[in-house]
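Dropping a structure here in structure tokens format, bear with me for questions.
Only one protein chain is missing; all other protein chains are in place.
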Amino acid sequence: MHQLTIAEIIRGLRDKQFSSVEITSHLLERIQQLDSQFNSFITVTGDQAIRAAAAADARLAQGDAPALCGVPIAHKDIFTTNGVRTSCGSKMLDNFIPPYDATVVDNFQQAGAVSLGKTNMDEFAMGSSNESSYYGPVKNPWDPERIPGGSSGGSAAAVAAQLVPGTTATDTGGSIRQPAAMTGTTGLKPTYGRVSRWGMIAFASSLDQGGPIARTAEDAALMLSVMAGPDKKDSTCLDRPAEDFTARLNDSIQGLKIGVPSEYFGEGLDSEVGARVQEALKEYEKLGAELVEINLPHSKLAVPAYYVIAPAEASANLSRFDGVRYGYRCENPADLRDLYMRSRGEGFGEEVKRRILVGSYALSAGYYDAYYNKAQQVRRLIKQDFVDAFQSVDVIMGPTAPNPAFKLGEKNADPVAMYLEDIYTIATNLAGLPGMSIPCGFAHGLPVGLQLIGNYLDEARMLNVAHQFQQASDWHQQTAPAAE
Amino acid sequence: MAVDAQTVEKLAELARIAISEETIDEVSSRLGDVLQLVDQLQAVNTDGVEPMAHPLDEVQVLRKDEVTEPNRRDEFLALAPQTEAGLYLVPKVID
Partner (left out) sequence: MEWEVVIGLEVHVQLATQSKIFSGASTAFGAEPNTQACAIDLAMPGTLPVPNEEAFRYAVMFGLAMNAEIGKRSVFERKNYFYPDLPKGYQTTQLEQPIVGAGQIEIHLEDGSSKTVRLHHAHLEEDAGKSLHEDFHGMSGIDLNRAGTPLIEIVSEPDMRSAAEAVAYLKKIHSIVTYLGISDGDMSQGSLRCDANVSVRLKGEEKLGTRAEIKNLNSFRFIEKAIKVEAQRQIDLIEDGGKVVQETRLYDADKNETRSMRSKEVANDYRYFPCPDLLPVVLTDDYVEQIRGELPELPDAKCARFEKEYGLSAYDADQLTQERATADYFEQVAAKSGEPKLAANWVMGELAALLNREEKSIAQSPVSAENLAGLIARIKDNTISSKIAKQVFEAMANGDGDADTVIEAKGLKQVSDTGAIEKMVDDVIAASASQVENYRNADPDKRPKMMGFFVGQIMKASKGQANPQMINKILKEKLDSLL
């Protein structure tokens, strides 16, 4: 049962091949047996899940079941869940039990899904390896001595280990796509504003987006259909009606123009990874697509711009964590200043502190123009590159990450080396474009991800393009050895 | 470009994050690494380019003026480390 996709589960439940309680219990057992190897869950809500599954079964029996009724999922621990601890991977929120649900969580509840718990993540979503979590690193089911990618490492690993068929995740610089690539799963970051950020603990507000990680493009489409939609509580959420993202999955991709940026195949790219991606592109040609070489001339500036903008926004977003109204408070503060300094000094991990300091610097008097303002100008140039490219192509493709999963601890010495993990994904967040990663082979025995970048609001087509690849290949169906 | 210890201390103060003496140098050097990365931005000419604060050029939708939030004080106070008489307590604030 744990090998079923969401689409298959929906059919199975409908055809009464099994019940929601059965599959939910099965997965909960798997989590209990296997997750100590991966550490992909921070909180497992077993009792709640069984209750929800039972309720789902009742609705299924009555025949008034909503779209994902009875389907088990899990939420990245960045989405607030009413009555259930939401830690954001941090000691700062280890004791935080929100009395409200994120819109994404509420949407899944309305859709009848059954949440198994909250998945592990890099602290406050800052990281590309899920090594910074207060709850310990997540291990890649393909090789538990390696990282699963980050910041949504727990969400990706849980799906790769077949502990749950789909999870919610967030992506600010690549945090859905890069872990999806590292774990051989399918991850999607929508157009900025597609998915409400209400209840999605903010890292970098103008870059953050919630999205699904699952085993197939079809599943991602099913999940996105639930996640996306207008929400008046989020000023940055687009006022576009809910969409069925599965509607165009089976469209033909004959004549599809695929842009291949020369900048994404240069220095820094592992040759095996590059080879897998080229092979995938050839597959697309076989499916009737046309490859077009394009240029995204400002690509090299994406990482520098991001590492000004994201920390700057984060430095303000994280100021609310002060030990006053919720969250961690230091013992016996001597005075107000001490309360702040030690609550934050003790509550935050090293990477978070580092980024807050960088962000404060970029915004500080005398530096705003050279850093923050400059980065926002560069951001517009990067967006323009894509707008220009999309004049002549329908979708852009390249590698998701420059290398497959690396070993735990390998990149901790040098934060910049870690930052370069996101070299191909970051630009899409800066531009606000939708992006996906789908498995396209192995390099040195580890999964490789193919990145797709779609035009604004063109998720349906992007999913279609991904789906067609998955109809003609079976990389996405490979099972991690540790998941057997 | 390097960041000296004094700057780190000033930033730590602005951000209200305690940084221990022992780690200041390390933090200093790491910050320097990151700033070296971002200094690459200076290489490009951005004259006349409008800074982009939002990826899409949307404008704000305003909300109707009505009271929609009920009183949930007890639920919220329950989350706090220290409260009394309906107030959040902090070490005495001196103006």
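For clarity, chains are labelled A and B in written order, and residue numbers in each chain start from 1.
Convention: a residue touches a chain if its C-beta (ideal position, glycine included) is under 8 Å from a C-beta of that chain, and two chains touch if they have at least 3 such contacts.
The structure presented is a predicted model; accordingly, all values stated were derived computationally and were not measured.
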item	value
Neighbouring shown chains of the undisplayed chain, as defined at the top	A, B
Residue of A:17, A:319 or A:473 touching the missing chain in the full complex	A:319
Selected residue (touches chain absent from view) among A:55, A:281, A:336 or A:457	A:336
Subunit A, residues in touch with the chain not shown (by the definition above)	79-80, 86, 88, 93, 96, 98-100, 102, 197-202, 204-206, 232-236, 312-313, 315-316, 319-320, 322, 324-326, 336, 340, 360, 363-365, 368, 372
Interface with the undisplayed chain - residues on subunit B	10, 13-14, 16, 53-54, 58-69, 71-73, 76-77, 82, 84-95
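Quick note on the criterion: only the chains that are shown with their structure count from here on.
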item	value
Between subunit B and subunit A, distance of the C-alpha-averaged centres to the nearest whole Å	23
Complex contacts: residues of subunit A adjacent to subunit B	96-97, 99, 191-193, 206-207, 232, 235-236, 238-239, 298, 300-301, 303-305, 307-308, 315, 319, 322-326, 329, 333-342, 344-346, 348, 353-354, 356-358, 360-362, 364, 370-371, 373-381, 383, 414-416, 419, 430-433, 456
Subunit B to subunit A touching residues, read off their complex	3, 7-8, 11-12, 14-20, 27, 30-31, 33-42, 44, 46, 49-56, 58, 60-61, 63, 72, 75-76, 79-82, 88, 90-93
